[in-house]
Structure formats: structure tokens, C-alpha cells
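Let me begin by presenting the structure, written as C-alpha cells, before commenting on it.
All protein chains but one are shown at their positions in the complex.
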Amino acid sequence: MGIHVEGVTKRFGSFTALHDVSLDVPQGSLTALLGPSGSGKSTLLRVIAGLERPDAGTVTISGEDATTLAPRKRGVGFVFQHYAAFKHMTVRGNIAFGLKIRKRPRAEVRARVDELLALVQLQPFADRYPSQLSGGQRQRMALARALAVEPNVLLLDEPFGALDTRVRSELREWLHRLHEEVRVTTVFVTHDQEEAMALADEIAVLHDGRIEQVGSPRELYDQPKTPFVMSFVGSAAQLGERWVRQHDLDLRLEPVGGAIEARVERIARLGFEARVELQLADSDTIWAQMTCAELDRLELERGATVWVLANQARVFAERP
Amino acid sequence: MSPFGGLTLGFVVTYLSLIVALPLAALIWQSTKSGATGFWQSLTSPEAVAALKLTLATSLAVALINAVTGTVIAWVLVRDEFPGKGVVNALIDLPFALPTIVAGLTMLALYGPRSPVGIDVAYTRTAIVLALLFVTLPFVVRTVQPVLQELDRELEEAAESLGASNWQTFSRVVFPNLLPGILSGVALAFAKAVGEFGSVVIITGNIPFKTEVSSVYIFGQIESGNTSGAAAASVVLLAISFGILLLIGALRRWTTRHHA
Partner (left out) sequence: MRKLALRTVALGYLALILLGPLSVVFWRAFDKGVGPAWTAVTTPDAVHAFKLTLEITAIAVPANTIFGVLCALLIVRRPFPGKGVLNALVDLPLALSPVVVGFALFLLYGRTGWFGSWLSRHGIQVLFAMPSMILATAFVSIPFVVREVVPVLREIGTDQEQAAETLGASQWQVFRRVTFPAIRWAVAYGVVLTTARSLGEYGAVSVVSGRLAGQTETATLYVSDRYENFDIVGAYAASVVLALMAIVVLVTMNLLRPKEGVH
């Protein structure tokens, strides 16, 4: 069950947004499609929703082949980045829309809408118009609207992208609790790796129309399979052939076997942690991450010479 | 994402063909019936040429006057406040709402014999210009107003803080932004003026070679059964209208080119 995407390719004119992409989304899971702009993550989501038709490949939802089905027949709930609120309807009207389309009896519609208003905590705003709501409230309404018709699958396209930071983290928490309660298979698209790591059970990392790796947040961080995944989920520095995480860089004041000489360019204290910008012999610049306590112990100054050791460095095989 | 798909396309194309395309095709075909030489003869008949010259000259004059007055009126309506502004704003559309023949009659009453203000310009070229000024009034005003409303005041404030005088701010900052709006309004006004019939047909007396504009000339040719004469002149007006539309389209693309 869940969602199964097999060999999907999608082109827009001469631009290929998705190359032969395959993905399995387990039933009831909360999965993130993570990647930079242009990686194809939104396209993949829209292909699953039926808002785009793939040029090749299949999409199976809850065991049924949905590749050629119109969106309205797939049982998917879709939430847009900019809410797509029906501006001329009240909050109640928006949430009731899917049920009214299906010609459900009035009493049933009213009961279900009240249930959802309670779920998303928008009861006081039931008779307001979307323009009278804040961004976060509009997005909660959009979620309630999508859930009203009990979809098999819930798809969210950068749902918090248009909101400011504080609202974003509030809604993130809120979506997590919602998923615990409602348990519908959920896929969301984001370019924010922190959001993906905080929310998702499983993350699929996309790059240039291909899936580079699928795994739990921990797997992706601890065992990245490609340089892109390593630098996108968390961050990494490249030393020649080796890739290492900034917090795995060890700075010594004396030369040590295997260490690289570097000069301290800049020191920045960021609350608990500190960043030390280093210029390497071959004029590459990297930065090392450590706690301020560790920085104090080293007593570093601008222009000082240090020796850099890379713990836990990784080498990646050449792409076939 | 078009609802009803091919059916919509079919209906739209059929309706448009029936109402607009077919009549125009018939017109173009008619003008070719008498051959290239016949066409050229009708086109260059002295009366037709005189009418066309008069039409173009008056239309151009009116378009240019509107460029200035239309901008001033739009400016006052957007930036100024005075009692009754709403009524004045509404009245701008009067020339659009009022039938052209009624406009012509009132022009005659006001600026002809028995004029209450003592101005008698009936049967003169001035009458043409006055009538055309009436019917073209809304065009530049309505194309400039929204541009002025959208214009970010911060641009003018920045210019002032950099030392620009009022005139410099206007000519270097405001005016370039207004120009596309003014030009498309002018183009529309020109097109309206070139084809105008109802408001000029009474007050000008339609004296050939003196106060006869192209649309009146064509009407006369139709009445006297000279189809080829009417067709030739009509095709000229059609070409002018079409050219102006292309110009307005190009203007629109030129404007949006600067908007990221």
C-alpha cells in the first residue's frame, strides 16, 4: 500500500525535471522530498497528485494504478505553498467544499466541518474570509480542507515556505501532532533540511531530477552516499578527495602526522558554538565548527597557524 | 486546463469567424475584385486622398492634445483631492457611454449657429477637432490613471532626497514610467479618431475636400453605390486600425520587458 512511484520521467520542453525516478512511500508514514530549487521535488509531488502527467513511468496509490487517473479520482489531498484559498468563500465554505461537491447531506457536512475546525483550532474564524486570516491560519484551513474528504494520501508542497520563521516552527510541531493523530500517508516537499529532519520519518533527497538517497534522517546524516547528500543534509567540507563534517575537524597547535597546515582567517562566536575560518596551503578556504569552550582552550587568534586533522572523513566512489 | 476543451475552442472560433472574421474577409476580397489598378485608382482619387489627409491630420492633432490634457487630468484625479472628485471621475467615461450621434448634435448646439457661448465653428475643421476631442477624452486618462496609482511614491522621495527639483523628478523618474501608459492611450485615441463617424457627420457638414473625413467619405461612396471606392478606402482604414493594434501590443511587451 502507500505510494509506489516507478521509473517516472517528466520533461518540460527541452528541460528534464525528473529522470527515471522511483520511490516507495510506506503506508501511514510522513515522508519528505528534500532538495534545492530545480531538483524536481515539486514536480514529483505533482505527478503523484495527478496535476502533471509523466512522460514515462507509473504511479500506484493504495494498490491502484493511478498513472492516468485525473486528480479528483486519486483520493489525494493537496496543500499548496500559497494556500490556494477560495477567496470568495468563508473558512467554513472552504473546508466544506469537497463534501459539497460529493453532495453529502447538509447535517453531515456541518458536523464534519465542525470536527475539522476543532482539529485545526480555527473555530473562532469559521465565518471569516481567508483574507481576514494570517498566513499560518490560512494554511491550517487549507489542511483542514484537504483532510475533509478523508484522502488516502496527503501531499504538501512547501507548506510553510510562505510563512515567517516562528510561525513555521509552530506549524511544524502542529503538523507532526496532526500526523500522529490522523495517520494518513503524508508526503511533503521542502528545501529546508532542518524541517525535513525534524518532521519526517523518511527523507528522499533529490538533485537535478534524480533521487540521490532515501533514508531516515539519521541514516542520511551519518551515512551519506554521495557528496551532494553529505553537503545538503548537514554540511561538509572537501579536503582533496576526502569529505568531512566541520564539527569533525580537529585543530592542533603543533604539527601532527596526517594533519594539514592552515592559517586562521576569521573567528566567529555564535552563542554556544564557534566557527573558525581557515585558509589552507593551496588557498582553499574551509571553516571548522567547535564549542566556544574548545575555542577558548585553543586560545586562537587571527593569523595563527594551526594543523587540521579530519576525523571520520569519507571518500565517495566516482559516479558511474 | 481549459474547461470543456475542444468544444470551447470550436465555439469561440466559430463565433468570432461569423461575427468578425468573415465580414472582414469579404471586405478584403471585394477590394481585390477590381484588380490592382482599379484598387489604386479608387485609393488615389482626389476626394479619397483629401479625406484621408484630413482624417490623419485631425486625428494626430487630437491624439497629441490628449497626451497632454489626458495626463494632466489623470494626475489631478489621482494626486489631488477636492469636493466632487468622484463625480468628475465618473464623468470621464461620458464620451464612451453617450451615443456618438448625440455627441455630434450637442457639439452642434454648443458650437454651431445659435450657440449660447457665441462660438460658431460649424462646417469648419475646428469642429472636427472639437468633436474628436470629446469622443477621445477617456482614453489617455484611463490608461494613465492606474499607472499613476501603482507608482511607488518612494521613487519620487528618493529622487528628491538626491537633490532633484520637482520638474527633474517628474521628467526623469515619473514620466518614463508613465510613458507606456500615455502611448497606449494615445494609440487608442488615434484609432478612435480615425474611424469616428457619428459625432462628426452632423457638425462638419461633410464638405468634400474641406471637412469630409474618411469615414464619411466611405459612407457617401456606399450610398452612391460606388462599392470599389468604398472598399479601397475601407481597406486603408482597416490597415491603419490593425497597425495601431500591433503597436499597442508591442508597447505592452516593451513595458513588461522591464518588469522582472
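Should a chain be cited, it is by its letter among A and B, assigned in written order, with residues numbered from 1 in that chain.
By our rule, a contact is a pair of C-beta atoms (placed from the backbone, for glycine too) under 8 Å apart; a residue touches a chain by one contact, two chains touch by 3 or more.
These numbers come from a predicted model, not from an experiment.
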Residue among A:Ile3, A:Ala17 or A:Ala49 touching the omitted chain: A:Ala49
Positions on subunit A where the hidden chain makes contact: 49-51, 70-72, 76-78, 80, 82-88, 97-98, 101-102, 142, 145-146, 148-149
Residues in subunit B touching the chain absent from view: 1-4, 8-9, 11-13, 15-16, 19-24, 26-27, 30, 69, 72-73, 75-77, 79-80, 82, 86, 88-103, 105-107, 109-110, 116-117, 130, 133-134, 137, 146, 166, 188, 191-192, 194-198, 201-202, 214-216, 218-219, 222, 227, 230-231, 234, 237-238, 241-242, 244-246, 249
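Here, only the chains that are shown with their structure count from here on.
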Gap in Å, rounded to a whole number, between the CA centres of subunit B and subunit A: 55
